[in-house]
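First the structure, which I've put down as structure tokens, then a few questions once you've had a look.
Note that one protein chain of the assembly has been removed; the remaining protein chains are unaltered in position.
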Amino acid sequence: MSIEFRKELFADERDDGLNEIGKPKLRQDIEGHVTGRTAYYDDHLLDGLLHMRCVRSPHHHARVRSIDTSEAERMKGVRRVVHADDVPHNLNTLLSLIGFGKDDEQLLSNPIVRYRGEPVLAIVADTEAIARAGCAAIRVDWEVLPHVLDVEEAIAPGAPSVNPAYPDNTFTYEPYDHVKLRFGDVQSGFAQADHIVEAEYEMSPIEQAPIETCGAIAAPETADRYVCHTGTQALFFSLGTTAKLLDLPSSRLHFIGGTVGGGFGGKVDSITEPMAVLGAMLTGRPVKFQWDREEEMQVGAPRGAERWRIKDGVTSDGRILARQFTGFFDAGAYTRLSSYAGHKGTGHLPGPYTIPNVASNVFCVYTNRTPATAMRGFGVTGVDFAIECHMDRVAEAVGIDPISLRILNAYRDGDMKAHRRVAKNCALVESCQVVAGKAGWGLSTDDMAANSLVGSSAERAAIPETALDDEGKAGERRAGRATTADPVPGTRRLPAGTHGDAKEAIPVQRPDMQILAERVGHKIPEPAAATAVTPQKVATPTPTPPSTPTMPPAMAPSSHVAAPLPKPTAATTAAEPAKPAPYKPEKPFSQGVNRPGVSRFLSGSRRR
Amino acid sequence: MIEVHTFSQAAEAARTPGHILGGGTLLMRQVNYAPQTIEKLIRVTDPELQEIRADSTGIRIGAGVTMASIINHPDLSVLAPVARAIGAPALRNMATVGGNLFAPHPYGDLAVALLALDAFVIWSDGREEDMETFFQGRERTRGMVTHVVVPRVQSGQLRFRKVSRTRPKGISVMSIAVYLPGGSLSGRGARIAFGAMGPTPLRAKAAEAALENGAMDASGVAAACSVCGHGLAPQDDALASAWYRNEVAPVHLRRCLEGET
Partner (left out) sequence: MAKRPISFTLNGTETGIFVNEGQNLLEALRREAGDLSPKFGCGQGTCGACTILIDGAPHLGCLTLAEAAQGRSIETTSGLADGPDLHPLQRAFMEGFAAQCGFCTSGMLMAAKALLVTNPHPTRDEVIEAISGNLCRCTGYEPIVDAILDAAIRLQGRVA
């Protein structure tokens, strides 16, 4: 397999004197992999290891009337039945560690289960076979409750309420039950359009299916601590979550991990770690909690299902004047990371295209399905699929070549994006040209001559007057006071040129931690040289000196913004004074001791 | 908890109640996932179960013969493509003929070919039973099959097609075996068997009759395909719905009859 570099593109923006990129390099962990010596979490043999397994709900939504554990408790080799009230702080939401969202999920759920496979009880036993037999011997008396499995049915008035922390079945993005994006006025865009193209797209949940299933081994350690070997993708996230659920100071947890047998996002949910540590706390023995393949598929959180409705207003020559989205992320029964998908998805709209009027409502919806979580670009993959399918549909409706349509509408450097940031380092045009070439797809000479650096204009760089609405405040939809999930016509106007609130980057803690632009491969030309090399580049942002904090060019004052900035942004003020001298060590860095007659790698030789 | 009993004589093993372990590809899965459902595992080391022997009635294949052994045996070249369609190399070194006869939906591709070939099974008590009767009583019968006897057929007389979502190594959406005595569609007496189209492999008798009575050309094939769903009872599973299976069965039967693999 070879990698092809297109070094002729953007050559002046890049430093090609790199030592590693484009050259073969061995992975640092590869020798362990091919010799079988790499130690995954399950490759730690502990004496007296016990095995934990869960009793799980066979229903999508049910209440536990009673649980009979007597037969299991009598079984030889069953060491402990773990109940929901054995969990010291049995309520959490993953993103509470960064203060986002309400606690909504129990580690062991009682008395209500909200998805099929939700655990209500665990058994710790001498062998996995006994733990399985123990689980099979537990008798649960279930009262089956009505369930909802479809996002749009879930937000309709009268739908069964899935998650008591969010009784309306939508995550609350204060004050709304959805993420709103408004840019320009889609209604006027539709009115000016020659074609309206509408369609709906769906993506099913996708299981990450790592070959190593989720799991952890925990054991009592010295100094009143518990050690936990885990396959988590997020070691400190799992540690913090475990500390919270088990009400332990994190200093009592010694987490060992980082070697993951495939994760793809499915190993951030931090469920097996608190379970294993809880088992070790309750039995005083090493405990392994490992999902089998059925659990990985049934209760392992997948990439959530998505549904997208797109409505485009297009001129007869293929310019997209307005694009409206209604998006639904199916979170399943609990939030996990789906609330973040709503933000991520919105940040990705309207795709890599300059569209003067954009409106979107994106919902994170609770249903009685397996909770969804991270997976490789979650929040953007489904909507990208929808957008690119829709581009083909638009091309067909207008009667224009689909690649030509993309080149026509693609972001050019300097264009204003729907979330009020200036587009930079755009390369869709060039990508289209290369792809067309590879596929033997003929493009017109105009399309072949197009360039991401050329084509922006004062109009394309401007923030338009924007129509705003207040539809869909949390709770209104369930009460029947919201008419549609789609964006509604605006009731008030935001003046043209209004930027969003400036977000100030957190300053780096130590100046020498500042990433220097030249070290990561961006060539930052001197101001004079820049204009000489790229005269055609319309919207070249003011070149940023390498040592200043990186600022989005959108925040820098630039002449092509149609309306004046309402106030000087934090970015402008921050950019001026901060110019510390670049970090320079007193002596050049060298590893080990460097003296004649002394081994470089013998510590202590310095003192001799 | 599970007890394991090992016997060197098949007849002795057959007298002990329990789950008979063949290659383990299905039973060990149950041992791993639901050990509480198994009390006794019966292991049989009888060399008779490993034999492949040709005699006047046909070729006797021991129940413990693996798919890999079928592929490598010169007398079984007709069945080799069928065995090769099952699982992957490691699995074929383990999976046995006996296990395949008892494999639940959607497994048991070899059994489909055995049904089309009109093979018969030999029980440990010496009783012989034709394939169709065997499958009809499979879920109720207690006992141990020690051999299956396959009539001698020429290559070209058996056509086999396995439809799966992935290749190589996919599980059957359906499998189809057609025995053509004349080696081509111009002959009579064809037998058609479907796998994964019911609880056990099933003969498509309506299609066979249509082929028997129809013209020996494309129209005859079309007539047979159009009625091939009669008598089949596919079910929904993760691979395909019953509806889908019914819809595509005629297409795949036509391709199988026309010799596409």
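Per-chain numbering from 1; labels A and B assigned in written order.
What we mean here is this: a residue touches a chain if its C-beta (ideal position, glycine included) is under 8 Å from a C-beta of that chain, and two chains touch if they have at least 3 such contacts.
Just so it is clear, the structure is predicted and the values come from calculations on it, not from any experiment.
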Task: Chain not shown: contacting residue from B:P104, B:G137, B:P168 or B:G259 - done: B:P168
Open item on the list: Which candidate, A:V82, A:L107 or A:A129, sits in contact with the chain we can't see?
Closed with: A:A129
Task: Candidates B:A11, B:V31 or B:A80 - the one touching the absent chain - done: B:V31
Task: Among A:D292, A:E388, A:D469 or A:E504, residue touching the chain not depicted - done: A:D292
Task: Residue numbers in subunit A that touch the chain omitted from display - done: 1, 24, 26-27, 29-40, 42-43, 45, 77, 127, 129, 208-213, 260-264, 290, 292-293
- [ ] Provide the residue numbers of subunit B that touch the chain removed from this figure.
- [x] 1-4, 6, 21, 23-25, 28-29, 31-33, 35, 38, 41, 43, 68, 87-91, 93-94, 168-169
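Keep in mind that, in the parts below, only the chains that are shown with their structure count from here on.
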- [ ] Find the geometric centre of each of subunit A and subunit B from their Cα atoms only, then give the gap between the two centres in Å, rounded to an integer.
- [x] 47
TODO: Can you check the complex and tell me which residues of subunit A touch subunit B?
DONE: 129-130, 132-133, 136-137, 292, 294
TODO: Flag every residue of subunit B that touches subunit A in the complex, lowest number first.
DONE: 1-2, 32-36
